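Structure record follows, encoded as structure tokens.
Apart from one protein chain that is not included, each protein chain of the complex appears where it belongs.
Per-chain numbering from 1; labels A, B, C, D, E, F, G, H and I assigned in written order.
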Amino acid sequence: MLKTRLLHPEMLSALGGAGHGAKVLIADGNFPFGTGANPNAQRVYFNLAPGMVKVTDVLRVLADAIPLEAAEVMQPATGGEPPIFDEFRALLPKEIALKPLGRFEFYDAARQSDTALVIATGEERIYANLLLTIGVVMP
Amino acid sequence: MLKTRLLHPEMLSALGGAGHGAKVLIADGNFPFGTGANPNAQRVYFNLAPGMVKVTDVLRVLADAIPLEAAEVMQPATGGEPPIFDEFRALLPKEIALKPLGRFEFYDAARQSDTALVIATGEERIYANLLLTIGVVMP
Amino acid sequence: MLKTRLLHPEMLSALGGAGHGAKVLIADGNFPFGTGANPNAQRVYFNLAPGMVKVTDVLRVLADAIPLEAAEVMQPATGGEPPIFDEFRALLPKEIALKPLGRFEFYDAARQSDTALVIATGEERIYANLLLTIGVVMP
Amino acid sequence: MLKTRLLHPEMLSALGGAGHGAKVLIADGNFPFGTGANPNAQRVYFNLAPGMVKVTDVLRVLADAIPLEAAEVMQPATGGEPPIFDEFRALLPKEIALKPLGRFEFYDAARQSDTALVIATGEERIYANLLLTIGVVMP
Amino acid sequence: MLKTRLLHPEMLSALGGAGHGAKVLIADGNFPFGTGANPNAQRVYFNLAPGMVKVTDVLRVLADAIPLEAAEVMQPATGGEPPIFDEFRALLPKEIALKPLGRFEFYDAARQSDTALVIATGEERIYANLLLTIGVVMP
Amino acid sequence: MLKTRLLHPEMLSALGGAGHGAKVLIADGNFPFGTGANPNAQRVYFNLAPGMVKVTDVLRVLADAIPLEAAEVMQPATGGEPPIFDEFRALLPKEIALKPLGRFEFYDAARQSDTALVIATGEERIYANLLLTIGVVMP
Amino acid sequence: MLKTRLLHPEMLSALGGAGHGAKVLIADGNFPFGTGANPNAQRVYFNLAPGMVKVTDVLRVLADAIPLEAAEVMQPATGGEPPIFDEFRALLPKEIALKPLGRFEFYDAARQSDTALVIATGEERIYANLLLTIGVVMP
Amino acid sequence: MLKTRLLHPEMLSALGGAGHGAKVLIADGNFPFGTGANPNAQRVYFNLAPGMVKVTDVLRVLADAIPLEAAEVMQPATGGEPPIFDEFRALLPKEIALKPLGRFEFYDAARQSDTALVIATGEERIYANLLLTIGVVMP
Amino acid sequence: MLKTRLLHPEMLSALGGAGHGAKVLIADGNFPFGTGANPNAQRVYFNLAPGMVKVTDVLRVLADAIPLEAAEVMQPATGGEPPIFDEFRALLPKEIALKPLGRFEFYDAARQSDTALVIATGEERIYANLLLTIGVVMP
Partner (left out) sequence: MLKTRLLHPEMLSALGGAGHGAKVLIADGNFPFGTGANPNAQRVYFNLAPGMVKVTDVLRVLADAIPLEAAEVMQPATGGEPPIFDEFRALLPKEIALKPLGRFEFYDAARQSDTALVIATGEERIYANLLLTIGVVMP
């Protein structure tokens, strides 16, 4: 067992091969994991059951493991911002503002070749998807 | 043996990796399973023999396992609607209307990258193809 | 998203291909997932971080998804039974008694060709390993 | 669509590469498909749902497609012969007598390297497993 | 050994996964099997030696195994129709007319994604290539 | 198209990687191609249909392409030598005597790691199997 | 060991699957074997050491094994024709004229999907690359 | 252990299959190794830890192993040339001038199909990326 | 770029799938990496050049990333302990004593199925091999 906080072999492998500008998708349980993102990205499945694990569980560990420089979210067409966005803000570095995209715009962004890793969760809340851009570790 | 109704390992695997907006094709025995749909979709073969299993056998199990939000059908150019369309309506959620497509339009739709799963049957009735769009499980 | 409680595509695929007498290992975060079990078994990684997810989280979902007929545990050589064994008993069907094995006996059991699935967790408690035998679904 | 009765591409491929003395397992829904048979045999999954398809559905098609010369069955330790054995006899060539094996003897037989094909069904009846030996097509 | 007339495991597998509108190429011994047809089509090699097996040997078996609805041939630019075209007509269903294509047109047709199967022969006669379109088995 | 007599890419590849003491099996249509021979040998399928191609068709081409130094045949337990053995003798180099083995002895010989190539035919005559040992090309 | 002159299993396999109009590249030791030719072509490496084997060594064997109908060469932008071109002419059939292409034109030609085989040599002479087009074996 | 200076099997394999005009990327620890370069290039990971190994460590060995004819670098948009560029100049052949590209221009160059090898380092200095073009070994 | 000290994707992946009792080999540049250790272990190559990287470079990073509980070394038959053993002791946890094995005993130990990871270095010092056993992370 590694002594780091992030333990997952496939996430570590994908992140160790990623870098500045590469993107990581943390997707809720209703996201089309296979067809809605870059087909060449590594897939990691944490969708054990509804509500387990949550997008925020993964974000908490990920934000600790890699530098982040941007975050895109899927915004409902109507009805305002979902409550989970505030949880995202609390877990992300302060200087990162959420960039809202429409549902199909979000799929298009996730399908770009920059997406290196897709993490499927069992998150039950809808519109709980986060597309993170990796930043730089300064020496 | 799982205690769920749907038991098939490859269907479960494909559906567990699919989600909102992904599509599932249930194809009759004359459909070109390999060349007439998204080459990256998972193929599952239930075409044991003519008439076994039927498209409606698969639909009955599938409609119980995943939420559905749309259904496309292959409409003959002439001669009106095939009788199987009414069986489709009876097995689908009431709020879903069948959207008819011409034969080559239907192939084009099935070849899109949204198609995650192609289920081959031994259905003998012609024009008995159904392209389903997965919906959302609300928390 | 499937409507079942168990959502994970690789677990569903492995369990849909398993059956009476096949075994499933739920392993704590210190277990040698790769070398300590049947090399041909499917591996599934839930070891996000220390304490996430727990062996008991997986057991709760698994016990709901498949019939169980036996359970083996890894027993410390000294110091009596670990407290987690009582949690195992609470989550398993009443008629199943835990069968304790020594550390190396447990590895030997997990390396047999009957083991179909190895589930890695981030469980921090030590000696928190469970080797379950699948039972029968009666018609 | 082939004009033969047996349509299934993976079954046809496995049977076209098999021959005199090779064995085919038709297994009920509780059989451990992955771990209870020759690991190098082709697996075909017809376990759509409980009761679909049945072992006898597959047998009816298979008995028409290949010559058979022997049949082994899994016999319960107590309680006499399961009723499905008479259905097996009705579908098999008259000259073939069922050879009963105990549960673990049956697994051992199915794990031999002669087993070329494992067909998983959703058969709900227990002890409904059949290990067939392919015979000879005379010129 | 199957009791059907067509015995070849790879041809059976490709045809069992094909259907209405998919194409099958039977190519003479000088055809560029690898580069002159759809790269994703299944390749089957019957080119044992010059003259063995012939395109007409394969056609005779294939025309018995699947329904056909169209046939394209490669027509020499000069010198009229090759004598083998009459043999093709004799082996094909009466209602099918040969559709002649120029050499490079024929390659283009064979390279389309509809081509599911490429069968290489040792046929010595030149311009002895046939691109067949699969039809429908009516119930 | 090669200018040699043997044209088949997979046979040429297997023979180009074989040598003195390696064995080649030419099997009749009832032979268990997959399970009755060395699992690591290359398989080549010429079993188009009953009677096509014949074991002797393959032997004629093979005997021309490689040096041979021994030949084993499968001898029926009763009823004397099958008539095809004389055809084998006529096609093999004069100095090679057929070495008869019983049915299961023959399978055991074909399963040895020396078998480099298994050629499946559609030969209808029974007991028409030949296990050839490659000899030496002298400079 | 085959009795033919060409013995190499991977070259034989690629050529046995090629045909009229397919191309074969014989490249000198400085050619970018991986990135400068059709990515789907078979690669064969004869670049043991500088000067071993030579492009002309390969050409001598190849010209004997397959019919040729055209030859393209890489022509230096300045300085006239390299002396090796006359060696090419001596080894090629008389009726074939060398067609000169510029360096980047030559890469473009070699990257086309018609290129079936790339043969890397250790040839030290520069501009010693040859892109051959396979012809027809007449019956 | 080879007696050459460059020992690494995967680098040797990629370079032995490369040649004039192919490119090699040596990337610093923040480079997106997977998504920021030609997906078909060989990846080699030397990113053991921050600062180990350095881009200049790799360059020193590489410049000794292959001829070089050009070098592109990633130039910061502001702030002038990074100090590491002078180290690059000292290690490269004198006649090679560094060609500066902007960050996204550099990714575009690295994503071209000419890039044969991507070497990931743990280099901590930022903007320490080098895209080398292989030259010619003269006889 | 991960924020951990160990950055290497393949090492992280292998260690994230390892655990208590699994072994990691750090091998000097003369070790037979492929044939002298468990064939199923992950191989990682750091053998850039003689002396780069060193076994002690890897050990320093590894000892920080995972708990260790034992260490085996390859002891020369004559001439006493190599000086590098003291460097090993300085980098390993104090409570770990080096267990010396003879050359062939060491290969035998490394070939056991417990070895999960083989790290090849360019270490020039001979007898500089270390076979580490992973310990336990206590909660």
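The rule is short, and it goes like this: a contact is a pair of C-beta atoms (placed from the backbone, for glycine too) under 8 Å apart; a residue touches a chain by one contact, two chains touch by 3 or more.
Note that this is a predicted model, so its numbers are computed, not measured.
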The listed residue (H:Ala14, H:Ala27 or H:Ile84) that touches the chain absent from the view is H:Ala14
Residue numbers in chain F that touch the chain omitted from display: 14, 16-22, 40, 113-116, 134, 136-139
In terms of residues, what is the contact footprint of the unshown chain on chain H? 1-4, 6-10, 12-17, 19-20, 64-67, 134, 136-137
Would you write out the residues of chain I that touch the absent chain, in ascending order? 27, 29-36, 39, 43, 45, 47, 50-51, 107, 120, 124-126
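The rule is simple: only the chains that are shown with their structure count from here on.
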Scan E-G, H-I or A-C for the interface that duplicates D-F, counting it as a duplicate when over half of the contact pairs agree by residue number. E-G
Give, as an integer number of Å, the spacing between the C-alpha centres of chain C and chain B. 35
Provide the C-alpha centroid distance between chain B and chain D, rounded to the nearest whole angstrom. 29
Between chain D and chain G, what distance separates the C-alpha centroids? Give it in angstrom. 53
Which chain G residues touch at least two other chains? 14, 16-17, 19-20, 134, 136-137
